[in-house]
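Please find one structure pasted underneath; my questions will follow.
Every protein chain but one is kept in place in this view of the complex.
All chains are identified by letter, namely A, B and C, in their written order; residue positions are counted from 1 within each chain.
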Amino acid sequence: MADYKPAEMMTIAAARSLKNDDICFVGIGQPSAACNLARLTHAPDITLIYESGTLATKPTVLPLSIGDGELCETALTTVSVPEMFRYWLQGGRIKVGFLGGAQIDKYANLNTTVVGPYDKPKVRLPGAGGAPEIATSCGEILIIMAQGKRAFVEKLDFVTSIGHVTGGDSRAKLGVKTKGPVKLITDMAVWEPDPVTKEMTVVSIHPGVTREQIQENTGWPVKFAAHVSETPAPTAKELEVLRELHARTNRAHAAA
Amino acid sequence: MADYKPAEMMTIAAARSLKNDDICFVGIGQPSAACNLARLTHAPDITLIYESGTLATKPTVLPLSIGDGELCETALTTVSVPEMFRYWLQGGRIKVGFLGGAQIDKYANLNTTVVGPYDKPKVRLPGAGGAPEIATSCGEILIIMAQGKRAFVEKLDFVTSIGHVTGGDSRAKLGVKTKGPVKLITDMAVWEPDPVTKEMTVVSIHPGVTREQIQENTGWPVKFAAHVSETPAPTAKELEVLRELHARTNRAHAAA
Amino acid sequence: MARITTLSEAIADAVHDGDTIALEGFTHLIPHAACHEIIRQGRKNLTLIRMTPDLVYDQMIGMGCVSKLVFSWGGNPGVGSLHRFRDAVENGLPHKLELEEHSHAAMANAYEAGAAGLPLAVFRGYIGGDLPKVNPKIKRITCPFTGEELAAIPSHRPDVAVIHAQRADRAGNVMIEGVLGVQKEAVLASKRQVVTVEEIVDELPQRSLNAVVLPHWTVGNVVAVPGGAFPSYAAGYYPRNNSFYKKWDDIAKDRDTFAAWMKENVLDKGPEAFAQYARKHQAAAE
Partner (left out) sequence: MARITTLSEAIADAVHDGDTIALEGFTHLIPHAACHEIIRQGRKNLTLIRMTPDLVYDQMIGMGCVSKLVFSWGGNPGVGSLHRFRDAVENGLPHKLELEEHSHAAMANAYEAGAAGLPLAVFRGYIGGDLPKVNPKIKRITCPFTGEELAAIPSHRPDVAVIHAQRADRAGNVMIEGVLGVQKEAVLASKRQVVTVEEIVDELPQRSLNAVVLPHWTVGNVVAVPGGAFPSYAAGYYPRNNSFYKKWDDIAKDRDTFAAWMKENVLDKGPEAFAQYARKHQAAAE
């Protein structure tokens, strides 16, 4: 089995959950890497949309920013940002949205706004960006986040975007018709919402990771599914394509 | 003095009221002829906008429809119709709008909807088109209409678009901040609203037309301004340019 | 996902009796061939939405396909009346036609709101006139920040949008150029779609970074119908046939002349009849 880093396993597990006919609203960083890895492996026709307005883009290197020239040049077309948020996101045309954050709770609500109180933050984070409406307008949400007790918390300092709110049917009761987070992919495991309580539940553990390690890196008592499988390790092909993508990207960004 | 038709005098009088830096929302027919005559004579830089989305267009022949290819090919650019109505008309970017109609009353309210009752019309007219919002969103309105008792009526069968409503400050009281009709140009005279009552008032009579003829072709007792001038007759140049424009247009439309 | 198909299959698949459908095209790219196919397939009780009903709806109304019309300007542009439309409204022939009447601004905003997935359009309009008295769907909404009263109408969300465009690629991505009208909005606001195009190409041509393209997953059925917008036009392919628009006035004025014309040119023909118009004008342009 090839040697690989937990972050690589995370990206690869996320990529695997994408299908060839998915239409994805892609964020910078891990989601962008996962989506492009999927496109370069098992999902060549996947439609990638970045909030900068680029529709069906096929970048050869990963963008550093959401509006890199590469995204626009390789896109089917590029629309204005108001149109992107009105016709494409709010219009219900995106099947899969990606989110991540500084903090997540057990119902997959996310905080990207502040650590500490809003008016006197300990750490001022970048803020919402597209998250509040991505969280409710996309057909379903994938979350990619590395685990750790500062990130996986019992109570968020600020709810920037909702997941399953307080569990059960609380999301639907807000009038939201989309599914919300269907998967949380970390560097240790894959989590899915419990069908009834909607609490995020470990369904698959990455090779070499223990239940204890997952619990140590989670700020609430972790629920494990009745049947927890082992995440298949990255294949040589997956690792090769991902590493080439990152190498191309680093060369391109260093040159610019 | 050159021989000319009343319709030509009407178009020419309308063209003269346009300035080189005007930005006009142009309708098909008389307004289109007047605007392009202005552009081909004293107002070469006038900006003409058609509701089909064509911005700053310079047609060599008059369009038969509001979206003829000619308008698009000679435009600075062409935007979508929703954008035209949102950003350009409602956004307050049009200085002069043109209207006409099947019926007008003394406050320059217009009817282009029905003759007779709405539910059982004697004549079903085309309807509002852009008129209701042109009437309130353009900085000011010019109306071009041939006079006659069936058109110039005491009471409209239907108010499609407002002028000065019931006179006085009734227009402003509706919350409308634009000027409304500043000129009514007919085949007999030029009318302007009285500064106080806002009743349309004859300020200039075309050569050879009498006050009696104007009254005979108006369905209410006509107000004449304290000083009524004679409209200068069309110049040879104005007639030549207008007739060439119509001739070019007829040749083009017959060929297509 | 787009399906590349034939016009008769596309209409059979997408358009059903009783549907609310929007054929759009603002003077440019009016889907005449698709209109004819709907008539040939004998669809009934349609609610038709369109800013400018034009010849296509005059034909569908005259042939008895239509029970309701949602519109803002019903004339033959630059020519005069739509006689079949008038006959229906003034005389109830071939049968009564319910009207839901708007302004252009309202219709454009309603399509925009439909494309944006909203239930209503909010705009500054309908101030002081009589349309709100005859259209109960026109309401007022108060801005919570300024107190200004604005117009509110339901967004358009037709069952089917039918448009014509210049070209599509084999995946079904559709590119439109020139007078854009509300076609993109109509497609994005609708549940099902029929897009006829002048040609289907291997790859969309070299284009601006911001070209107007409807991705394949937003258009249900794509059909090549060269000349399919005639007597309207397709920028880059053939010009508007203004003389046909003038001729339509005589054809449609009389019920029998109209019926005869429809039999000869629509009922007894297929979509391939449009190809001659595309070819004729391409040849003329060369």
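The criterion applied here is as follows: a contact is a pair of C-beta atoms (placed from the backbone, for glycine too) under 8 Å apart; a residue touches a chain by one contact, two chains touch by 3 or more.
All values derive from a computational prediction rather than experimental measurement.
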Let's see if you follow the contact definition: name the visible chains touching the chain that is missing.
A, B, C
Among A:11, A:41 or A:113, exactly one should touch the missing chain; which is it?
A:113
Quick one: which of A:26, A:76, A:165 or A:245 touches the chain that's been left out?
A:165
Options A:4, A:85 or A:191, residue touching the unrepresented chain:
A:85
Which positions on subunit C touch the chain that was left off?
116-120, 122-124, 137, 139, 141, 143-146, 148, 150, 152, 154, 177-178, 180, 207-212, 235
Footprint of the hidden chain on subunit A, which residues?
28-29, 51-54, 63-69, 71-73, 78-82, 84-86, 89-90, 113, 118-119, 121-133, 136-137, 158-162, 165, 171, 174-176, 252-254, 256
Pick out the residues on subunit B that sit against the missing chain.
21, 23, 47, 55-56, 72-73, 75-79, 86-87, 90-93, 137
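The definition used in the following text is that only the chains that are shown with their structure count from here on.
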Tell me, please, which chain's centre (mean of its C-alpha atoms) is farthest from the centre of subunit C?
A
Go ahead and note the Å separation of the Cα centroids belonging to subunit A and subunit C.
40
Roughly how far is subunit B from subunit C, centre to centre by C-alpha average, rounded to an integer in Å?
28
Residues of subunit C that touch at least two other chains are 112, 185
Give the residues of subunit A touching no fewer than two other chains, as numbers and ranges.
none
